[in-house]
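Have a look at the structure below, then the notes.
Here the complex is missing a single protein chain, while all its other protein chains stay put.
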Amino acid sequence: MNPEHLSLIPVQQKERGWPGFIVTNPNCSTTGIVMALKPLHDAFGLKKAFVSTMQGASGAGYPGVPSLDILGNVIPYIGGEEEKIARETRLLLGKIIDGEQRGAEISLSAHANRVPVIDGHTVTMSLGFERKPTPSEATKVLHAFTGPMDVHELPSAPKMPIVVRDESDRPQPRRDRDAERGMAVSVGRVRECPILDLRLVIVVHNTIRGAAGGALLNGELLVQRGLVK
Amino acid sequence: MNPEHLSLIPVQQKERGWPGFIVTNPNCSTTGIVMALKPLHDAFGLKKAFVSTMQGASGAGYPGVPSLDILGNVIPYIGGEEEKIARETRLLLGKIIDGEQRGAEISLSAHANRVPVIDGHTVTMSLGFERKPTPSEATKVLHAFTGPMDVHELPSAPKMPIVVRDESDRPQPRRDRDAERGMAVSVGRVRECPILDLRLVIVVHNTIRGAAGGALLNGELLVQRGLVK
Amino acid sequence: MNPEHLSLIPVQQKERGWPGFIVTNPNCSTTGIVMALKPLHDAFGLKKAFVSTMQGASGAGYPGVPSLDILGNVIPYIGGEEEKIARETRLLLGKIIDGEQRGAEISLSAHANRVPVIDGHTVTMSLGFERKPTPSEATKVLHAFTGPMDVHELPSAPKMPIVVRDESDRPQPRRDRDAERGMAVSVGRVRECPILDLRLVIVVHNTIRGAAGGALLNGELLVQRGLVK
Partner (left out) sequence: MNPEHLSLIPVQQKERGWPGFIVTNPNCSTTGIVMALKPLHDAFGLKKAFVSTMQGASGAGYPGVPSLDILGNVIPYIGGEEEKIARETRLLLGKIIDGEQRGAEISLSAHANRVPVIDGHTVTMSLGFERKPTPSEATKVLHAFTGPMDVHELPSAPKMPIVVRDESDRPQPRRDRDAERGMAVSVGRVRECPILDLRLVIVVHNTIRGAAGGALLNGELLVQRGLVK
């Protein structure tokens, strides 16, 4: 959930005549992708993104993926996931203009894969921007990101929503998914792209930040802004 | 090895004053990538490629990757691999002009990852061409590919060097790496790309087609063309 | 199926008034256990057996074990399996006396476990006999085993139904399950037991010898003995 989108709640209530409201959480892989892209989009204007995911089995729920399909294997397909990543990323990086949600104008090409990992989604990305950042400019922006101040102070909010790794072979799902109790996204290998502007890798804990923990954080924000009492 | 490149052997012998010659095999992931790209490049003129690999552990040799690094994990880095994929793909899809090797003019952005799979490299790709093919045109070209006739008739040559899979969730390394005794590349999910022209997935058996079997095939070709007697 | 038990078919037909008959295949882990124990039992008289299994996921069929249960894990329980191993081992190592099936008098204590392996059941055993064999006597008997001559000549029968491995760390499911096209049982680490007489390890391919291949072999035997025409 993009906190700026909370201004849509009164619109939702008015249009539908609802006393309450419904707030939804995005897809578990989109959550990590958007968290990493948000500060880069705000600073440099994202235009194009190639993303290839390597998603853990717990993203499919229980019983989910049969072990005979995934032990020692890769499944290069997750039903509906590629479309969802494209649609939700545009939506979450978009703006509210006159009480209306406007998706960001980003072209996104997604490849969704399941790998024999329990928890943690790993995503490789090649990114193109309006203003091309150097890897070190992008790294600085990722480092500095805290999210909106009132979100940052919520009990479940991670101190650092984005953890930047400097090692050449990180982030890795088993070693980085639990960063900030699973509430941070880890980003690494920020480097030039031979076609677009940047290449990087992210890891997000799909069942914590991407699901239960993210929903908890949303709840805390609704209370804090007085939308739930 | 691109069979057309065999015309470089006399050049190599003359320039270095060698009575014999050296022929090398490409990197194990490049082998699969180039086999799938060769017919598409010949038909439509490849210009841009985003590739994200999910490579099996046997690609690192023995003892290779420690189990503590890869069990239930992804390592988003293989030293030198991304550069090698870009360089060798251009080389192998290039031409020989006046006894000189000219790399193809292709921009390639690679992300190399290790996954907990024994054998088989899986690669997702987004591809841009001079003449945009539809997915069904591309599929037809992949289906029709046999390689040069004299290679096709070698003992180790697969009957179908490229196996096209129609199922939504194939190819998979464990189920498709052994196609044509490990000598074929399996290609699937040929579909539109929201940014470039096509998206697809390939699987290649890294230690058969990508290594021992590929070297054997090269040897057979050298004998057949009278370069080794 | 113990070939000696085929003499029960006329009994079954007579008692039930059936024109045909029903022959069943044992449990996939029992198959391997009994194949290894049969020559040892015939030579030395098995009295006691402790067996601890490490069974591959394909033993549970499809979809079978959810990946969230078995990735990076061991499940120390397979419903009904321990009882089945004890009961069927006694039955298959038993005799037909006066048209009646007499189970062998063997005490068997089983521990059944599921491990993150696709195919292949690995079983550790401690064995006690009427006449204590040395490890080399037991190895000789295992080596010499061919099964009944008319079974040995069937098309699906392995040349060597038992493959004895000398290496200290074999048999292993991934490296040994395909011995004799999956129709042999591999036995290794034949050594003294501090409590009973012998310790050893076996590997059997559960979906080949333990299922489809074993059923095929039974069918061939029925034809060959004239029970099916």
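In order of appearance the chains are A, B and C, and numbering begins at 1 in each one.
The rule we apply is simple: a contact is a pair of C-beta atoms (placed from the backbone, for glycine too) under 8 Å apart; a residue touches a chain by one contact, two chains touch by 3 or more.
Just so it is clear, the model here is predicted, and its values are computed rather than measured.
> Just name the one of C:Q12, C:Q101 or C:T124 that touches the chain not displayed here.
The single option touching the absent chain is C:T124.
> For the chain that's not shown, point to the residue among C:P39, C:G147 or C:G188 touching it.
C:G188
> Among C:H5, C:K84 or C:H111, choose the residue that contacts the chain missing from this document, as touch is defined above.
C:H111
> I need the residue numbers on chain B that touch the omitted chain, in ascending order.
Residues 57-58, 62-72, 116-118 of chain B touch the chain absent from view.
> Touching the hidden chain in the full complex, which residues of chain A are there? Just list them.
Residues touching the hidden chain, for chain A, are 71-72, 118, 174.
> Just the residue numbers, please: which parts of chain C touch the chain that's not shown?
48, 50, 52, 54, 72-77, 79, 86, 107-109, 111, 113, 115-118, 122, 124, 126, 168-175, 188-189, 193-196, 199, 201
In this section, only the chains that are shown with their structure count from here on.
> Whole-Å distance, chain A centre to chain C centre, using C-alpha means?
51
> Quick check: how many Å separate the C-alpha centres of chain A and chain B?
Between these chains, centre-to-centre, one finds 33 Å.
> Counting only residues that touch at least two other chains, what does the list for chain C look like?
Within chain C, the residues that touch at least two other chains are 71-72, 118.
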